[in-house]
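Data first, discussion second: the structure below is written as structure tokens.
Shown here: the complex without one of its protein chains, the others still in place.
Labels run A and B following the written order; every chain starts at residue 1.
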Amino acid sequence: MAERASLWQRLRPQRGAMIGLWVLALLVVFVLLGPWLWRIAPTHIDIRARNQGLSWAHPLGTDQLGRDMMARLMAGGRISLAVAMAVMPITLGLGGLVGLLAGYFRRLDGVLMRLTELFLALPLLPLLLLMVTLFREPLARHLGPPGGSFVLIVLAIGLTSWMAVARILRGEVLALKERGFIEAARAIGTRPGAMLWRHVLPNVASPVVVAATLGMATAITTESALSFLGLGFPPDYPTLGRLLHDAMDQMQQYPLRALLPGLMIAVTVLAVNAVGEGLREALDPRSGSR
Amino acid sequence: MLNLALRRLAMAVPTLLCISLVIFLLLEAAPGDPLGEMPLTVPPEVKERMRAALGVGEPWPLRYLLFLKQFFWVEPLHWLDRLLGTDFGAGQQRLISYQSRAPVFDVIAERLPQTLAVVGLSYLLGVLVALPVAILSARHPQGWFDRIAGSLAMLGYSLPTFLTGLVLIWVLAIWLKWLPSVYDTTLRVTDWASLLRQLRQMAMPVAVLTLYNAAQISRYLRAAMLDNLRQDHVRTARAKGLGEGAVLCRHVLRNSLSSMVTVIALGLPTVFGGAIITEQLFKVNGLGQLLILAINAHDLPMVMALTFVFALLIVLCTLLADLLYGMLDPRIRHG
């Protein structure tokens, strides 16, 4: 508890991080609580009301089939955040496991770091594109089109983004092993599992939190980029990137329709990054290092 | 030094083989049909024959070995022939694209200049912008310049390139009509007028990528320099009473050089990957656009070759970074 309180206190003076946190909170409220107040379904078609501007009935206008833009933005934002939240545990789990084991057990270090390097050497965006286009179909068959796409995109992003966490963790663990208390713990016969859990993990948590936060921003950007290329979620499924993609043809007639999802992507990523950078500054005694 | 180079090179080969197998199996496992998008007026018997002509029916280990042979043996021979006018590779089947039936590497060679022009230039500009920014930022960490530069950099790498690009197209090409909206790959630069046209059509993609690259690189460089600033010899230099500028130039910069080179070399391949979106957005018919086209058409040889070329690039750049680091870092050189 004391640890957490001090983190908060250290984060408080970081103005950028605080702003980011507030913006993020507002976004979460908008996408999670919004649908409870604004009860139009994002897929409801009202063909008489298509291509409308701002109005009381549709505060942010409607799209080419008369679907409410506000409801669609809420749904899109929810998916973007959900993707980011779902990618995080994969990144942390995989990267954490590899990093911890490689750092702690000398024998595993070589193999695991080779593996990490192999993954770093893979052309990630092309591979991501490949995985998403090629495997959308079988997964969609088993989990339904949106579900399949979600699982696929989360897995694909997760599988291609754990390496940074692994490297950071390995470095931290290696440095930690030199410190006195680990030696002491080992001397009194603490077993490796307990050692990792009780002594190592708590001491390397902060850089991992930072990496995870920054990773969330990347996940959001990647998901939007995929949808923007038309390769993410299925066409009838509103995500922020998809909304932007769909609005591009009609950008001149209805600029707002492209601007709103675009702005929402930018603000979300910026806020997450601001929080991540703030955390980094707050947690790193030698502030500013990588 | 040579020893290190050879050792690293020897390690790169299995890595590359592993990667090629991973990509190949990924493609193999994927459903879909290169002839899927064909009009329905083509009868199934004809489709079946065309499929056979593409060699789709062979078992996969055979096709994988054939790919390796074509990539590592036939292709180099072919280019050697072209260079020297010999005919070692004559009669050997090169890797052929399903879409155009043209040798995959001829198409890649055709498209490389566009990608290099746009991506390469923007990377160069990104480095040129990032270097001074990083140095000035590191000089007074948390100073006013560092804060402003830091915020701008965060903005730069937080804004997805497809967003900044879209805004630029909208304002400069559609609204103001200052710049062309279609990238003309057939343009030959022969005089000042055509050079101007080339610069005009490159302006937007280069600007977008430069912004992104500069933000990324400056962040890493600043961190690398700060690490150096905390080194003991810098403290000693400061203690000796050297001015901050002199410390920065004589001690920090010189010692940061190795990490800078590493950062720059390692960043290069990711930029190629990232250019996929920019090329798509600005209609630059380069390698990235080719990849998307090939993926959509299930043109497996093309996808395979392109992804592998990207992987090759990454491995080579990593190798380069390692070697340069070894050469530039005094500790490693003497040790």
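The criterion applied here is as follows: a contact is a pair of C-beta atoms (placed from the backbone, for glycine too) under 8 Å apart; a residue touches a chain by one contact, two chains touch by 3 or more.
Following the convention adopted for this analysis, contacts and distances are computed from a predicted model.
Student: Assign the chain not included in the display its UniProt protein name, restricting the answer to "Fe-S cluster assembly protein SufD", "Cytochrome-c peroxidase", "Peptide ABC transporter substrate-binding protein" or "Thiolase".
Tutor: The chain we cannot see is recorded in UniProt as "Peptide ABC transporter substrate-binding protein".
Student: Over the full complex, note down every shown chain the hidden chain is touching.
Tutor: Contacts of the unshown chain, counting the full complex: A, B.
Student: Looking beyond the chains shown, say which of B:15, B:70 or B:99 touches the absent one.
Tutor: For the chain that is not drawn, the touching residue is B:99.
Student: Hey, which of A:49, A:65, A:108 or A:209 is the one touching the hidden chain?
Tutor: Within the whole complex, the residue contacting the unshown chain is A:65.
Student: Just the residue numbers, please: which parts of chain A touch the chain that's not shown?
Tutor: Residues touching the hidden chain, for chain A, are 43, 45, 47, 50-51, 64-65, 136-137, 140-141, 145, 234-236, 246, 248-250, 252-253.
Student: Name every residue on chain B in touch with the hidden partner chain.
Tutor: 31-33, 35-47, 49-54, 93, 96-97, 99-103, 106-107, 110-111, 173-174, 177, 180-186, 283-285, 289-290, 293, 298
In this section, only the chains that are shown with their structure count from here on.
Student: Distance-wise, how many Å sit between the C-alpha centres of chain A and chain B, to the nearest whole number?
Tutor: It comes to 24 Å between the two C-alpha centres.
Student: Write out the stretch or stretches of chain B touching chain A in their complex.
Tutor: 15, 18-19, 22-23, 26-27, 29-32, 141-142, 150-151, 154-155, 157-160, 162-163, 166-167, 170, 174, 220, 222-224, 226-227, 230, 269-270, 272-274, 276-277, 280, 291-292, 295-296, 303, 306-307, 310-311, 313-315, 318
Student: Can you list the residues on chain A that touch chain B in the complex?
Tutor: So the residues of chain A touching chain B come out as 16, 117-118, 120-127, 129-131, 133-135, 137-138, 217, 221, 224-225, 228-229, 231, 244, 248, 251-252, 255, 258, 262, 265-266, 269-270, 273-274, 277, 286-290.
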